[in-house]
Structures are given as structure tokens and as C-alpha cells.
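What you see is the complex with one protein chain gone and the rest in place.
So, subunit A:
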Amino acid sequence: MARRADEEYDYLFKVVLIGDSGVGKSNLLSRFTRNEFCLESKSTIGVEFATRTLQVEGKTIKAQIWDTAGQERYRAITSAYYRGALGALLVYDVTKPTTFENVSRWLKELRDHADSNIVIMLIGNKTDLKHLRGVATEDAQSYAEKEGLSFIETSALEAINVEKAFQTILGEIYRIISKKTLSSDEPAPTSIKEGKTLVVEGSEANTKKPCCSST
């Protein structure tokens, strides 16, 4: 059954989308997970997520992508939002310099709330609006290098580089995970494997414990 095939995967990776309001986070998500671009998309309320299963370096990865409202006041729910996230796509709008200037704030946000090993990718979206470009590729590139982030420019509207962006970040996450797996002889510690217990990093002791042990 196609359905079952869809549900079988080697790894489940949670990746969050962050960035200013209106940069196109939701459309990146819909382009990646459903290959859709919604011209009449609305502002995101709270948190949404979607998944897609794909092959990365020969493994079946289920990518669980979380999308959130860009408005600052929704930051109240961020700790839950970042929990367990292995990757973050930090999106800005290439036509709006202010959204690029705010990238540093989002990085701080990540450092404050997310796991310190989280893989971060900077994404300049809306490259289809060529005549309106306000952020030079080189500027973003050098900023990303300085901050140690990977970087790509995308157009969710024209479906340019979206697949590549997700593939890249999922690949990076996979490499990190598999390295850890090799070194510890344990199944991928920070990812959830279907049918297996989620192992919290560094605590191999509680793998077999029932969740509600009432002595």
C-alpha cells in the first residue's frame, strides 16, 4: 500500500521555519510538502506543521516542518515550538531589507530557545521579484559565512531551490545524526525512529522504562 510506504521511514526530523512576518514561510512549507503555492495565503496563526517523506542520502527521512506566525507576540509559544527541532530555516524576503536586518534577532532567538546543535539555514525568499530586490546575494552570503550558516536563495512561487533547500538541511541533519550514531553505537539519538523509543540524548538508561512507572 502506498499509504504504508509513506509511513515507513528511517528518521523523523523536526525542522522549524522562522523569520519575519510575510517573508513566505508558509508558502515555502506548502511548496515543499504539497508542491503548492497559495496566491491567497493568509497570515499564519499560532503554529502549523506539515510533513513529507523523502530520500536523503539513501535513507527515508520524514521531515516534519513547523511553521509559525512571524509576529513578535507569538514568541510566547516559542519554547514549545523549538523543542526537539533539529533544524531551522531562517527566512527573509530578498525584497525587504528590514527582514534581512532582523535575521540577527532570529539567530539570537534560536540561541536562546533552541538546542545548541540545531542546524540553521538562511533562506532569501521571493527571488522571483527580481525588479524589487533589496538584499544583495553577496551580503547575505557573507553574513551566513560569518555566522556559520548555510545559505540559499529561493522562490516559493516559481519553485526554485525550495527542494534543494530542504534537501540540504535534511542532509546536514542526517550527517550529524549518523555521525553521532556511529560514535555511540546507539540508534540515532536525537531523532525518532518509527516503532522505537525516543532516546533522549545521553540517557540510555531509560529506554525500556514504561512512561508511567507507578512502582
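Note that a contact is a pair of C-beta atoms (placed from the backbone, for glycine too) under 8 Å apart; a residue touches a chain by one contact, two chains touch by 3 or more; residues count from 1.
The criterion applied here is as follows: contacts and distances are computed from a predicted model.
Chemist: Of the options "Proteasome subunit beta", "V-type proton ATPase subunit F", "Exosome complex component MTR3" or "Rab-GAP TBC domain-containing protein", which is the UniProt protein name for the chain that has been left out of view?
Modeler: "Rab-GAP TBC domain-containing protein"
Chemist: Would you indicate which residue among A:Q55, A:T98 or A:N117 is in contact with the undisplayed chain?
Modeler: Touching the chain that is not displayed is residue A:T98.
Chemist: For the chain not shown, which residue from A:S41, A:N117 or A:S142 touches it across the whole complex?
Modeler: Looking across A:S41, A:N117 or A:S142, the contact with the absent chain belongs to A:S41.
Chemist: If you put the missing chain back, which residues of subunit A would it touch?
Modeler: These residues touch the chain not displayed: 21-22, 38-46, 69-71, 73-74, 76-77, 95-96, 98, 126, 128-129, 131-132, 157.
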